[in-house]
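A single protein chain has been omitted from the complex, and every remaining protein chain is retained in its original position.
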Amino acid sequence: MKISFLKIISISLVAFAIIVFFLALNVDKRYSTEKIVGKSVDNFEILFLNNDEMFKKQDLTNDKYHLINIWASWCLPCKKEHPILMNLKKENNLKIVGINFKDKKLNANNFLRELGNPYDFSLSDKDGTKSILFGVYGVPESILIDNNHKIISKFIGPLNFKDYEDILQLLNEK
Amino acid sequence: MKNKLIIIFFYLFFLELSAAEINNLESKIFKNLRCIVCQGQSIAESNSDFAQTIKIVVRDKINQGDNEKEIYEFLAEKYGEWIIYKPKFNYINSLLWFSPYIVLVFGGLLIFKYLKRRKQ
Partner (left out) sequence: MLSNLGNFLLFGSIFITLSIIYFAYQNIKEKNIQIEKNLVYLSFFQITFIITSFLLLIFAFVFSDFSLIAVYQNSHTAKPIFYKIAGVWGNHEGSLLLWVNIMVIFSFLFFLFNYKFNKSYSLYTLLVQNILILGFLVFLISNSNPFFKILPIPLEGLGLNPILQDPALAIHPPLLYLGFVGSSIYFSAAMAAILSNIYGKNFASSIKVWVLISWSFQSLGIIVGSIWAYYELGWGGFWFWDPVENASLIPWFCMTALAHSVLVLEKRNYLYNWVLILSIITFISSVTGTFLVRSGILNSVHTFANDPARGMYILIFLSLMIFFSFVIFFKRKIYDNFYLEPVSKETFILSNNWFMMFYLATVLIGTIYPIFTQVLYDTKISVGPPFYNSVIAPIIIPFLIMMAIGPKIRWIKQKYNDFKSVILILILSCAMNFLIFSFFKSYDLLSNLIIISSLFLIIHSIKDFIINSKTKSYYNLPSFLSHTGFGILMLFIILNHNFSKEYDLNIKVGETKKIDNIEIKFQDLKIKKRENYNAIVGNFNIIDIKKNYQRNLNPEIRIYDNPQTLTFESAIKTNLKQDLYLTMSNIDGSDFYNVKFQIKPFMLWIWFAAFLTASGGLLRTFLKK
């Protein structure tokens, strides 16, 4: 009696494991961003790029959406996504907050002068610690925040045209 | 008399030991965090940019007076449970923590069964 009980348990455990393995073969193993999506933005204080004042969470106005873009002048993909940011700048109900990541002030300003400045607020995160608040892995990354300061979407890597359309759609749902 | 001496010896011995505690919170936390942009390295081992930044953040948090648990919760909120090497004990992870001991107890019982049979 006891032996058959053991039999059933061992067979079902092994079968279960194998089924899970089969399922796992088709699961997407990339880093997921959904952990942070849906959460409210933490309180933060980040230095402006070109003056010594602080940009705080309270400065995010309640009537608009905000796109927080983490970028650096030394990052090549950032150049690639720049035109999309310039296009997004034209949107009325969106403010773009640029966080300059581990960069030199001079290089950052040159970058914006050359390619145009899409940012309504330019902030600087010299040691990268502020970006951790937004769950940043590297540059570039973008986080879309709604008017209640909730994170509604996160984009890892350069924004592409599809991301652009997604953002527009999210803005129009408002 | 002799037995008593032995017992006293061990008692004193363990009294001495329990006084000692290691105290390096910082490196303990670093070792328990995964460098999520690396291949299987902990924050303590990694030279990557990301690891350097996390180190600064953790140090800041310790100086602010946050305890170990709060720091893990903060990072898990931003990056998911994935960043912590020692899974916290919750409903999902309960089997992970329990099943090795279930095997241990079950194995012990099985051996015990074969030992006992003789006495019957």
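Which chain is which? They are A and B, in the order written, and residues in each are numbered from 1.
By our rule, a residue touches a chain if its C-beta (ideal position, glycine included) is under 8 Å from a C-beta of that chain, and two chains touch if they have at least 3 such contacts.
What you are looking at is a predicted structure, and each value in this text was computed from that prediction instead of being measured.
Student: For chain B, which residues lie in contact with the unshown chain of the complex?
Tutor: Chain B touches the chain not shown through residues 6, 9-10, 13-14, 16-18, 20-22, 27, 31-32, 34, 39-42, 44-47, 49, 52, 80-87, 92-93, 95-97, 99-100, 103-104, 107-108, 111, 114-115, 117-118.
Student: Residue by residue, what part of chain A touches the chain that was omitted?
Tutor: 3, 7, 11, 14, 17-18, 20-27, 29, 31-32, 74, 102, 104
Here is the rule we use: only the chains that are shown with their structure count from here on.
Student: Determine the centre-to-centre distance between chain A and chain B, using the mean Cα coordinates as centres, and give it in whole Å.
Tutor: Result: the chain centres lie 32 Å from each other.
Student: Which residues of chain A touch chain B in the complex?
Tutor: For this pair, the touching residues of chain A are 31-32, 35-36, 39, 102, 127-129, 131-135, 137-138.
Student: Can you list the chain B residues touching chain A in their complex?
Tutor: The contact residues of chain B facing chain A are 36-37, 49-50, 52-54, 56-57, 60, 75-80, 82.
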